[in-house]
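Pasting in a structure now, in structure tokens, and then I'll have a few things to ask.
Removed: one protein chain of the complex. Kept in place: all other protein chains.
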Amino acid sequence: MSSRLPRWLISVTLAVYAFLHLPLLVLVAFSFNDSKFSASWVGFTLDWYYRLFQRPDIMRGLKASLIVGGASTVVSAVLGTLVALALARHRFRGRTALEGFLYVPIVTPEIVVGISLLILFALAKIPLGLTTIIIAHVAFCLSFVVIVVLARLEGMDQNLEEAAMILGADEITTFWKVTVPQLWPGILSGALLAFTMSFDDFVITSFVSGSGSSTLPIVVYGMVRRNIEPSINAISTIILLVTTALIYLADRLTREK
Amino acid sequence: MASPRQRILGWLHPRPQARAWLLVAPGTLWLLVFFLVPILIMLVYSVMPRGIYGGVDPGFTLEHYRRFFDPLYLDILQRTFVWSVACTVICLVLGYPVAYVIARAGRWKSFLLFLVVLPFWTSFLVRTFAMIFLLRDTGLINNWLVKLGVDPIAMLYTPFAVMAGLVYGFLPFMVLPIYASLEKLDLSLLEAAEVLGARPTERFRRVTLPLSMPGVVAGCLLVFIPALGSFLTSDLLGGAKQMMIGNLVQNQFSAARNWPFGSAASFIVMALVLAAVMLYLKVKDREQAKAT
Partner (left out) sequence: MVASPPPASLSAPVVQLAHVTKTFGDVKAVNDVSLDIQRGEFFSMLGPSGCGKTTTLRLLAGFEQPDEDGGEVRLMGEVVNRRRPYERKVAMVFQNYALFPHLSVERNVAFGLEQRKLPKAQIADRVRHALQMVRLDPDVFARRMPSQLSGGQRQRVALARALVLEPAILLLDEPLGAIDLKLRKEMQLELKALNKQLGTTFVYVTHDQEEALTMSDRIAVMDNARVAQLGTPAEIYENPRTAFVAKFIGESNFLEGQARRSGEDWQLEWAYGGCARLPAHPGLRDGNTIRIAVRPEWMDVWRPDEVPAGENAVGGTIEDVIYLGETMHVLVRVPHAGTVTVAVRNEGQLIKPLPWKRGDQAAVAWLPEDCQILEDD
């Protein structure tokens, strides 16, 4: 059977790939452009990157993003792993309802999540700040962690846990000495995913952060809105690199057997 | 003589339900309190009258929902819906060939897939900014047009820009599910069709396309839903004139200060999304019933 693809098909595909990647490549390229008005190439410079480090708002935003990312990742990873364990190894009443319920945050539009939490915090008189951001991020990252860890759990040989038990390890020992080492790449992968989503989030964060607790995306949004200068390209490039690295890592982790 | 640990394990062992619920409790509680309850409160807010400072006063009213029959808001609803559908169609037309090529790519499969997935995971904000950078009046494209002696085109703050941004943002969501179902396609079916005399277009139409339908439907759903609820794209690329429901909602919680109305708008988005999901599930069930 002829397995060569028609040329028009390949052209369309290449065009789509170009469409997907060229804008980003251009963005990155122009972060090194020695011109404030950024539309034509003047010369190479790292100036815009240096300027980033001199901007207190960027540094504060980065710090906030890292704190929020770290905290929400840890919480999502722990809670998500526990839920995945229950779903994979136990049959219980309400299980299908829970499985369905876990998918709802994934399809719910970000504005809905954002404003509903804003309403909650306002009603409960909880001041907006890093804590509220962390709470919100855990809420939308949790389901993803469950899915990733669950996939890993279901691929895991259940006999391993039985083997440990018949060798004298009780449930808790088995969990730490056999289940967790097996699960670790899955948990790490889920955590990296959660961190990436948290680090990149704008919409939800914009609703639940107070004026003093801007994360990096919020700062960048402000920059885009107010005044276009190549510093935005620079910070975008950095964000892209960090995200790419994390996703690549998460991908490798889920691959290894 | 049993240690506390042994006693706890001993108690838990004959109670599989208790064990499961113990594990599930923290995560479920978090989602209930910080996801479900807020949405319910938002629903309640949407039927309460507006208070002085933009909050709510006690009472019950459907006026916020009734406002959506105003031409101004109907317009926004319609625009959102139409653009979401258009975006889905464009993504399908562009995404299906890509998925097809990847599925037949052999050694290159995982690399090509990774290239598609990568933009999907990077910051939406950054990707939207990339679009701005290209489409601005002083942006890259216009810069080249000027150099070529052509007048610059105003691309930003037009429906075209928003559509470009939407497609750019959601295209990977279309490619992945279609790829997944094409991957499972048994090539021997196509060979059989060829032996029976079917030409390439016929083979595609009668074998490949129907069998890839589950992926197509899933992909459409995965694009349509976020498009409905999208906010950032129309905000940064569309400006004030190209308002989608997402922008309306955001507006009510900032400048316009009308939380109940914003809640109603938000709830409408949610309802549209849920309707789309239920439709998808029904179609999936019907397809599965047909297959068995």
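Letters A and B name the chains as they come in the text, with residue numbers starting at 1 for each one.
Everything below uses one rule, namely that a contact is a pair of C-beta atoms (placed from the backbone, for glycine too) under 8 Å apart; a residue touches a chain by one contact, two chains touch by 3 or more.
This is a predicted model, so every value here is computed, not measured.
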Legend entry - Omitted-chain contact residue, chosen from A:40, A:131 or A:173: A:173
Legend entry - Sole residue of A:59, A:104, A:122 or A:165 that reaches the chain not shown, by the stated touch rule: A:165
Legend entry - Contact set of subunit A toward the excluded chain (per top definition): 157, 159-160, 162-170, 173, 177-178, 181-182
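Criterion: only the chains that are shown with their structure count from here on.
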Inset, instruction - Provide the residue numbers of subunit A that touch subunit B in the complex, in ascending order. - result: 1, 3, 5, 9-10, 12-13, 16-17, 19-21, 23-24, 26-27, 30, 37-40, 78-80, 82-83, 85-87, 90-93, 95, 98, 101-102, 104-105, 107-113, 115-120, 122-123, 135-136, 138-140, 142-143, 146, 170-172, 196, 199-200, 202-203, 207, 217, 220-221, 224-225, 228, 232-233, 236, 239-240, 243-244, 247, 251
Legend entry - subunit B - residues contacting subunit A, complex: 5-6, 9, 12-13, 16-17, 19-21, 23-24, 26-28, 30-31, 34-39, 41-42, 45, 55, 94-95, 97-98, 100-102, 104, 114-119, 121-127, 129-134, 136, 138-140, 142-143, 147, 168, 171-172, 187, 190-191, 194, 225-226, 228-232, 236, 246, 249-250, 253, 259, 262-263, 266-267, 269-270, 273-274, 277
